[in-house]
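Here the complex is missing a single protein chain, while all its other protein chains stay put.
Letters are used for the chains, namely A, B and C, taken in the order the chains are written, and counting of residues starts over at 1 for each.
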Amino acid sequence: MSYMRRISSLDKIYHFKTEMEINAYHYTAGPIGTRWLEALKNGELKVAKCNKCGTRFLPPKLYCPKCFSEVSELESISGEGYIDTYSVIYYNDSGERMSEPVIIALIRFEGIYGGIIHRVKTDPKKIRIGMRVKPVFRRDKKGSIDDIEYFQPIE
Amino acid sequence: MKTNIHVKNRVAIIGAGLTLFRRRLLETPQEMTWIASKKALEQAGMDFKDIDCVISGSAPDTFDGVHMKGEYYSEGAGGFGKLHFRVFVGGGTGVFVPIAGWWMVASGLCKKALIVAEEKMSSAADPHPQAVFRHIWDPLIEKMLGPNLIWIFALEMHRYMHKCGVSKEDIALVSVKNKANALDHPCAQAAAKISVEDVLKSEVLVYPVNRLDISPVSDGAAALVMVSEDVARRYTDNPIWVAGIGFNLDSYSWTNRELAYPLYLKKAADMAYKMAGIENPMKQIDVAEPYDPFDYKELHHMEGLGLAPRCKAAELTKEGVTQRDGDLPINPSGGLLGVGNPIAAAGLMKVAEIFWQLRGEAGRRQVKKPVYTGLAQAWGDLMQVGTVIILRR
Amino acid sequence: MSQPVVLGIGYSGFQPSTSHYNIREMIYEAAAKAYEDAGGIDPGSDVDAFVSCQEDFWEGISINDEFVPDQLGAVLKPVYTISGDSLQCVLSAYSMIRSGAFDVVVVESHGKPSEILTMRDMILMSYDPIYIRPLNPENVFVFNALEAKAFMEYNKIDREALGRYVVSSLRKGLRGRRNPYASIKNVEAYLEEEYVVEPLTKLDFAPYSDAAVVVVIASEDVAKKFSDEYIKISGVWSVSGTSSIVYDDLREDTMTKIAARKVFDMTGIKDPVREIGVFEIDERISHVPLMVIKALRLSEDVNRDLMMGRFDEEGDLPVNPFGGALSEGNVLEAHGLARLVNAYEILKGSLGSRRYSDVEKILIHSRRWPSSRTTTLAILSR
Partner (left out) sequence: MSIHKLGGTPLSDEEFKKIIKEITRPNAKYLMSAGQAYSVFFEGLRRGKIIGTYCERCGMIYVPPKIFCPYCFTTLDKWVEVADEGKVVTAVASYYSANMERLKEPQIVGIIKLDVPGRTFTSYRFPGLLHRICGASLDDVVSQRIFDARVKARWRPSEERKGDINDIECFEVIKT
């Protein structure tokens, strides 16, 4: 067999398809997160509360994101929030134009540290920062952030 | 690498913490990281706000199922807004985190660093965390042969047995010892009173590896507080000093080399010994935690570390030298075989154990003889990485 | 205290695809060039340690640290991986040398996105699995757009300003060495582009490139033995973001602010506008360099300063004067080293005109892409 010092022709280069997958990952949400998701399943939007420094925050964690004490409490809120920032998806990842643009927003709540990133259903022309919104839950809920179908503007 | 006469700043460990090691924990990777960090800080008498740097480690993203997982779990160590980076040398990661932490503090860049390792293997639930290991091979050659993880360790174990004339019974003694040691460890997942018979009678997975030769799949996290000398003096009368660090990586062509002896580990150990001024490790190391994901690895690693003559670690084990009350206690924690194996966290657990042993705080696990100098070691990648840290009272 | 310096650089690729070479062969080419540039060092005897910056899901190999040593000449040597941006490797190497225990550390990083078939899913895998990922948005860059929107609205930066930045940067790239995507566009053409994820169009995202970069870092004392043409690393610092992006204020670049304070402190810089000659900034998404300009307080009025050309080649605050990631492409974790290579070449006088011959200090910046705001800054100086 005789070879050039290097291969330049593309048809002499081998390529292989490969993957780095397993069937599925199953993620647990932690002691507070699990209770928070259970509340969502019941159609309730709650927030975590730190008993040490009083911070109320979303998403919930076992630790306070401000003072790092252990957190054990959830508290109910009205669910009314406002749009901190948003974006409208006009093209999907494959470069196809969306038949209906989708709005994704960061929603914050008065007096709550953090917030939720979620869909907002309204006319993309009307959406603006500061707009007040509330969650609309799905009928069939399973204990997921996706149990909220979307947020909608409060008239 | 120069010896430590060129290093100006001494580095101390002043606190350590662990989560439970369990097959499954409810907590998220962030929360596990937080628990271990919180416990280490509590021992050090510090709070998250006192920390200026976070150095973390974790094994493959394919366990937790989060791409760039260092960016994810670091929040639990209070990393947000602070210096943080994640190191990764496969199974060697756990001991490598404090190695990287050492130079961050020794350089003066960090004063009070949180050293943390996390692994959540249970997320890789379907079909099984072990399935992740299909992806550690050269994807174009070895992966095409459909290997499983145990193949490579069995290949190495069998080569070692053949070259050194070591029997399966000799090797099983390690599993028996470590699982028994772990009975005294509050975080242990796989502690048990078992016999050599039990190991030999357990299911053969890949001959010569039986089920009880292997450490379990685990969730867990571990943390240390590592600080500069002036800080250490302010917080404790009992700091433990980092006396030496070493690490070394062999070729990825693992089928092109001798597997009976870990040359890379000898080189890593020599680097650490040189820095710590150790010339005769068998005499100068008082207690050690070599990496034991499989029982034969403890023997293999003792030899690579120079804690036993080549092919003689099994003899020392038989003679009881490596028991907690022996002349050279090995894996008094219970090791990965007994405490569990959340990969990176398991390696850091070993460093924590040496820290507690040297402080005399290991409780029922405290070795009998007085200890001044201890060593922890981990190993990984395609049987090619050695990471070594030496601590001193 | 040992002063860390950049002693040599080498690279390969910076092309949309490099299918004739396996990534390890590309790294070998980059390493061979870097060692030669460093005065002909021998990796076996002259280098104390090696570090690679990479992420497994970009590689398609779990524990890709395994495959680091051979092509660097680093077999049976101290070698490790940082799962992060390559400037974090520079930070770690800098610290190793400052500790006094290491003299020469080689940093390697690479990206081969042309081999990734499922980029969308991989990006989504980098988001919080409980609170963000289940939204499964039709376009995963929408999360970056949330930040762009917040920043632009709050600072009243309009679409035209963003367009001006992009157009200028693509043109600057024509003078660079590693820029397959540099091109001539005008602002009108930019403004005609439709939004992909409002307020960003496809021109606001760097396309992908394959590349490998190797950099030799040494203590100044040892560097002198090999070459007198080295560039100092005066300071480097990294600041981590949070994966709970909602805990952060998306209107400003908090991480750059904190990192800059630290790096300016390390290097004694009082007035970055006067003291820093060139800025090499991450522009893999076009609003980011504008956020960085704001966070570094280089500009009171970004709209006006863009219009005035302050950030162009001839401006007083040149940003990416030979093109940034929009022109060279997104090389994943190697991005930080790509910025460093530009800065090194400018300071050595091997890239560009006499215009930059009096530049003393260059700031380089890289942020982890795509889902993290973790930021690393460094100051290189003559």
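In this section, a contact is a pair of C-beta atoms (placed from the backbone, for glycine too) under 8 Å apart; a residue touches a chain by one contact, two chains touch by 3 or more.
As the structure is a computational prediction, the values presented were derived from the model and not from experiment.
Taking the complete complex into account, the chain left out of view touches A, B, C. The chain that is not drawn here is touched, among residues B:155, B:225 or B:328, by B:155.
Mapped onto chain C, the interface with the missing chain covers residues 18-25, 28, 31-32, 35, 42-44, 57, 60, 69-71, 73-75, 115-118, 121-122, 125, 129-130, 133-134.
Residues of chain A that touch the chain left out of view are 1, 3, 5-7, 12-29, 31, 34, 37-38, 41, 62, 70, 72, 142-144. In the full complex, chain B touches the hidden chain at residues 18-20, 22-27, 32, 34-35, 38-39, 65, 122, 125, 127-128, 130-131, 134, 138-142, 144-148, 150-151, 154-156, 158-159, 161-162, 186-187, 203-209, 219-220, 251, 253, 255-260, 263.
Everything below uses one rule, namely that only the chains that are shown with their structure count from here on.
Of all the chains, the one whose CA centre sits at the greatest distance from that of chain A is B. Remark: among chain pairs A-B and A-C, A-C carries the greater number of C-beta contacts. The centroid of the Cα atoms in chain B and the matching centroid in chain C are 33 Å apart. Centroid to centroid, with C-alpha atoms defining each point, chain A and chain B lie 36 Å apart. Chain geometry summary: the mean Cα position of chain A and that of chain C are 28 Å apart.
Residues of chain B in contact with at least two other chains: 28, 30, 62, 65, 75, 80, 123, 132, 135, 139.
Of all residues in chain A, those that touch two or more other chains are 18, 20, 25, 27, 29, 33, 61, 65. Of all residues in chain A, only 14, 16, 18, 20, 22-31, 33-34, 61-63, 65, 68, 70 touch chain B in the complex they form. The touching residues of chain C, when paired with chain A in their complex, are 19-20, 56-57, 60-62, 117, 120, 128-132, 134-135, 137-143, 145-150, 153, 194-200, 202, 242, 244-247, 250-251. The touching residues of chain B, when paired with chain C in their complex, are 1-2, 4, 6-9, 28, 30, 54, 58-62, 65-72, 74-75, 79-90, 96, 100, 102-104, 106-109, 123, 132-133, 135-139, 245-253, 263-264, 267-268, 271, 275, 380-382, 384-385.
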